[in-house]
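All protein chains but one are shown in place.
Labels A and B are assigned to the chains in the order they are written; within every chain, residues are numbered from 1.
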Amino acid sequence: MKISMIRPVFLLMTLSLLLGTMAQANDAPYTFESVRDEKRYKALIEELRCPKCQNNNIADSNASVSVDLRRLVYEQIQQGRNNDEIKTYFSDRYGDFVLYDPPVKSTTLIIWFGPLVALLLSAIVLLAVIRARQKRVIPPDPDQAMLDDQLEQFDKDLP
Amino acid sequence: MSLSRWLVAGLPIVGFIGLALVLMSGIGKDPSILPSMLIGKQAPEFELPLLYEPEQIVSKQDLLGQQYFINVWGSWCPTCQYEHPFIEQMSNEMNLTVVGLNWKDTRDEATRWLKQFGNPYETILFDDIGTTGIDFGVAAAPETFLISADGTVLAKYAGQLTPEVFDTTFADMLTP
Partner (left out) sequence: MIPELGQLALILALLLAGMQCVLPLIGAVTGNMTWVRVGRPTAYASGLFVLLGFIALTISFVQQDFSVVYVATNSNSLLPLHYRFTAVWGGHEGSLLLWTLVLSMWTVAVALFSRNLPEIFLGRVMAVMGLISIGFLSFMLFTSNPFQRHLPGLPEGNDLNPLLQDIGMIVHPPLLYMGYVGLAVAFAFAVAALMEGRMDSRWVKWSRPWTNLAWAFLTIGITLGSWWAYYELGWGGWWFWDPVENGSFMPWLAATALIHSQAVTEKRGAFKNWTILLSLSAFSLSLLGTFLVRSGVITSVHAFASDPERGIFILAFLGVISGGSLALFAIRSAKLNSGGTFTLASRETLLLSNNLIFSVTTVMVLLGTLFPLIAEAFNWGKVSLGPPYFGFMFFIMMIPAIALMPLGPFSHWKQDNARRWFDNSIWIMLLTLVGAAAIYAAMMSFSPELIVWTSDDFLGKAWQFLKPWLGMVGALWVMLMTLKWTIDYVRKARARNAPLSRGLLGMATAHFGVGVFLIGVTMVISSSTEKDIRMADGESFDVKGYLFTFVGTDRYQGPNYLADRGHFEITYDGDYVSSLYPEKRSYLSGGDIMTEAAVDAGAFRDLFVSLGEPLTDDRDVWSVRIYHKPFIRWIWLGGLIIMLGGILAATDRRYLSRRTEETSKTVPERAVT
């Protein structure tokens, strides 16, 4: 969501002009032999990050290096290279930085498996806590009794 | 207090401190700097024609045997103009070998540009399609690489080269 803060992009665009990334390149669209190749091309250029932009993939960026990288993706698809080979080609040159889909390795284990492990662990803890609570006798609590009364009234309205 | 009570009370604040440390580590750093993948590795192979002599092809092997800089530039790049006087200084006063990599340019415009601003380069490789630049991991001109006599990439700087940048990035690695 494009928060209001695009103003400085202006500044950065000026900056990139100075660095010469915006040099116009003749960016004619490509034609493909098969739907599969076209879809692969689309998918790949959306997953590769433009190395000289703020945070854009090479599909959405008009920086001149993006135009070149798109051309290289196209050429390699035409040469029959598979997705992994093409991605490796780019990460060899620009590092994992250009892959929006970071490869699973020791340093990225936490982002790929951390959230899932956290979800599972907390679900287990939760189940254990609820079960334990059910067994415990909780002393009567006037506040709670009032809520319980209100609740009976409330539940009648529900399907 | 029980262990779980401690956990409930303490975990959030500990988490927050961790978060704050991470945020603090980033302040003042420039996240757009992209380090080269090539540092300490062999420079990529290339075979390119020279800017002034299109029929003569120069390869990486031809340049081995001495330490040299590769300066990636184009006539379309304003920052290259700004750093040009320093490149001349490197070549003329500091007696360093600077090889130009004319990137994504046309011969006409490149030669006109050099005529106007001067030619400090030992040799100028002409890479109009830009693939060699990409093999070097160039994202935008200007970029400068220091290559050792055996063809290893020692250091890289992206952006305008200045005396200060030169001192911090390259000066330690120069062989006399």
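Some notes on this structure:
One rule holds in what follows: contacts are C-beta pairs under 8 Å (C-beta built on N, C-alpha and C of every residue); 3 or more make two chains touch, one makes a residue touch a chain.
None of the values given here were measured: they were computed from a predicted structure.
If you put the hidden chain back, the residue from B:Ile17, B:Ile57 or B:Met94 that touches it is B:Ile17. Chain B residues in contact with the hidden partner, per the touch definition given at the top, are 2, 4-5, 8-10, 12-13, 16-17, 19-20, 22-32, 34-35. Contacts to the hidden chain, counted on chain A, fall at residues 1-11, 13-14, 24, 26-30, 35-36, 39-40, 42-43, 46-47, 49, 53-57, 59-60, 82-84, 95-102, 107-108, 110-111, 114-116, 118-119, 122-123, 126-127, 130-131, 133-134, 136, 138, 141-144, 146-148, 150-151, 154-159.
Going forward, only the chains that are shown with their structure count from here on.
Centre-to-centre, using mean CA coordinates, chain A is 29 Å away from chain B. Listed in rising order, the residues of chain B touching chain A in the complex are 32, 34-35, 37, 74, 76-80, 104, 129-131, 134-142, 159. Contact residues of chain A toward chain B in the complex are 16-21, 23, 25, 51-52, 54, 63-65, 68-69, 72, 92-95, 97.
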